[in-house]
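Other chains dropped; remaining ones untouched in position.
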């Protein structure tokens, strides 16, 4: 029997895939689907390691790493994806080799109980990160993580810079934000642990993550910054040199089907990229529908990606000191 | 034997506290009735142990680790015993080099090894396969077995083998009937130690597994990089108990103190 | 009659044959991959081009000429050094205490000593994280006792890494010292006592000097393992407290600049080997006179 | 009152009594050997005197002072261990100096006393060697110098010679005795070698299963053993099971008659230990060197020479007799007295026969 190997996030995403999304596909296409859990960077590294002998047939990454995967030639063109016309243009990523399967908003996660105890108002502006009252009570993912990169870009934009003029971003991060940061934590697991141990009260995080943690009963809440939450896309692509290319294309298409998109929304808090998806009332708060989607702030990956290595070096040397 | 003074006993108590603390904390956390990490636990509940049963992935990974440990430890033992016999009792050119090679996994940083394995295995198409994992683990755990077997080989009275030979036994008969039974405690001790090492290996393994060969430590690591909940603690507790159980086996078969002293013989 | 030389050759060949299977495994899975890594370290990398099989020393020059990496190497070796010293300071007396302990207790204690060695790093570090956090068990206890009013920061500091590393490494020290203690004649302690020495004098003047080779070889193991440790600094150090191995990990997994990562890894390997070899030299010179 | 006095000394390890109810008085300057088979409690006794084991019962006094109240390190006892227990990381001089340092003796005096001690054991030339680079006999002498330099009141020696080979052992025995006599230090030597004990000591204390069975001068112990065990342990003997058949008067020197099988011969009057039975069973012991050859028929018993074994300075004859195989030794002077296979008569002076309380086996 054919085996289709899919790389994607671990944790609740993996559970959802294995329990609810993969089985119907296996039945319909008579294949066995293997799921390789790992965060975006790990799976990207895996693609590079196995360049000549790819193990994965489909990979699901954050948009930033996905741009890089495309650039490095790990992704095959989307040739047999009939749902393409139903997808928001913003989710098409300006390439025919990868496609967004969900929107996540990058914004604040905060411990509502701790905020109430201290009598603090919920965070509302990106610049709240610089508020001295959060000294050592913040965590921001590092630049290798998309949330961290978004933070840097937003800091640049709010302080007179932009993707093309990143210096003000670094300056603000180094001078005002970094001192408040307990740890630059890339791992979502550690991030939830930090919340649970009450080590931190506030972090920059994805709406999906916050939903997952809140679902355990922990009093964490997501807040949209008034300057706008940044759009983060979860993207998928078929991997080059697959031995089951048809199934790979079919799987990407499958991920874009409204019923699958709804499941992704319900469990992981991904806003649908397929316009035809209809969400129930309870999920309306997600990045959903043309209005909300258009309000999300987008970053320019075409500018960012070539600079990313340089920024990463600066981040390591200046911010993470 | 002289007894330790009160100062020594106090030192010892603090030492034990230090060594046991993180493990005790993990066991404590595993007993929480809550949905998140909490220490000391607000109550006692086996909820998170029951939860293990609801996570077949972990159980499956546990089995993989078990099979992998058995396969790697057995392979490595099969290779290390003859090598130990040669190195332990013969002087020959290249002996020190061989020994250094077999001990090198202890000195080469594990991260370097992990990456080297990953690249090499994917080149030869063994990446993520059980065979590939077994070979890599066999390399990593060889020093542990070799040290123990070497210790029992060097402690072995050669005249016993000469006696057997003088009675007409062929080389193979000497090995099977005399040498092997005599070094058996070292071999078994080495096997168990190697098994535990393989069973708990993370740094290298994380690079070279794939979903069908994910081991328990990798599964745990992946889990805590995504979410942290008391499930990690309860599974860890099971691992701790399992390891402690195995160490009792060593204590019975070989003696932990011999394991330590013997382990030092080169 | 078989001339002796032929027999020796035969014996040598047999020895090599016995080692051959293990050697084959090591050549295939240890030597070849390491050589591949070595070669990789001379290649170059571009964001859009990936790894290019050029051949140059630029990666090494980048690392050696950058104060950022100097700092990381310095921190790594600093952590390894402090860890080694603490392990010696804790492990040596503990080994002696164990050595003097009655055998029933000793078995139980050995279990405690080597336990951490055998339990997954994930589990151990999880425990330390719970203990050492700002709101962790230790800080909470200290604050409840009103010994401190602000938490002592242990997580994400080199100090926290050292504590957790000592925890994993101290068994190696205890093992090495314990073995050395077993090689010494217990009657030397009695001899010293009969000559009028008190317990501390016996320990420092008679036991410790004899156990010194054990302490030194233990230090070597602890140092090299600490210098290349990955999981503990990765989990307990956070992003700020970078050490060489976590940097290698970043280069491989985040930046994807493998050639640079390989160069750093090779430099780490070389540095560790250098320290070990020169240390061995010194130790051998110092002790060959006394212990044969 | 004696110099060193052990009274009712007992040491139990769990169930096992390693030493039981041990009484011994040692005079100042005396050389006493503790002698006995392996495991009889010799080392344990020494360790209690040294202070490394605490007695389960009993007392040890030195010139009337209670030694048990004093810590091992303050007892001022010199010890030489079987393994020598030299400090391997110190030179010979440093080894010897150690005890003086512990006594906070000033450096110039220390140096002088170390030099003296090394001279005593003829090791001046090796002061700066490490122990590892010395032979067994040399190490043994360093250990002795180290123990003696602190001018101990008592010197304890635990099988100091048993690691040496036969020839060296004999040399060291002479040296040891010479040094002990020159220093006049009270000495207790532990050994399981009866010749060594007899050669060196003023008195031997024979131990058996944790108990002291006889303390006496060597000649006395050899010639008048108090039990079958002592008799057999101290040198070769012809041990016969017999019966007193005719008791004479009870005064010492009175003769009685004993029967071994069919053979009846004279012996000194049975000692009091043998009891008052009319015809008590006894062990009859006659030393091989006390047996004389006679013409066949002219001795107390006849036999055939089963073997004649040359042992250098003496011959050992095994003679088959109705009493069993009897051993006879003869100093190697002139030609052998009897030939293998020949018939001889054996005789012995009645005064050389020893009657001992009956025991099943020695």
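Note that the chains are named A, B, C and D in the order they appear, and that numbering of residues resets to 1 at the start of each chain.
To be clear about the criterion, a residue touches a chain if its C-beta (ideal position, glycine included) is under 8 Å from a C-beta of that chain, and two chains touch if they have at least 3 such contacts.
Note that the structure is a prediction, hence the values are computed from the model and not measured.
Q: What would the formula be if every copy in the file were counted?
A: A x1, B x1, C x1, D x2
By our rule, only the chains that are shown with their structure count from here on.
Q: So which chains are sitting against chain A and chain B at once?
A: C
Q: Once you find the CA centre of chain A and the CA centre of chain D, what distance in Å lies between them?
A: 90
Q: Distance between chain A and chain C based on Cα centroids, please, to the nearest Å.
A: 37
Q: In whole angstrom, what separates the CA-based centres of chain C and chain D?
A: Using C-alpha averages as centres, the distance is 55 Å.
Q: By residue number and range, which residues of chain C touch two or more other chains?
A: Expected reply: 130, 252, 258.
Q: Can you list the chain A residues in contact with two or more other chains?
A: Residue numbers touching two or more other chains: 190, 193, 197.
Q: For chain A, which residues are in contact with chain C within the complex?
A: Interface residues on the chain A side: 41-42, 44-45, 48, 51, 68, 71-73, 136, 142, 144, 182-186, 190, 193, 197-199, 305-306, 308-309, 312-313, 316-317, 320-321.
Q: Taking the complex as given, what residues does chain C use to touch chain A?
A: Residues 47-48, 50-51, 68, 129-130, 133-136, 153, 155-156, 235, 238-240, 242, 250, 252-258 of chain C touch chain A in their complex.
Q: Under the stated contact criterion, what part of chain B meets chain A in this complex?
A: Within the complex, chain B contacts chain A at residues 35-38, 57, 118-119, 122-123, 125, 127-128, 210-212, 222-229.
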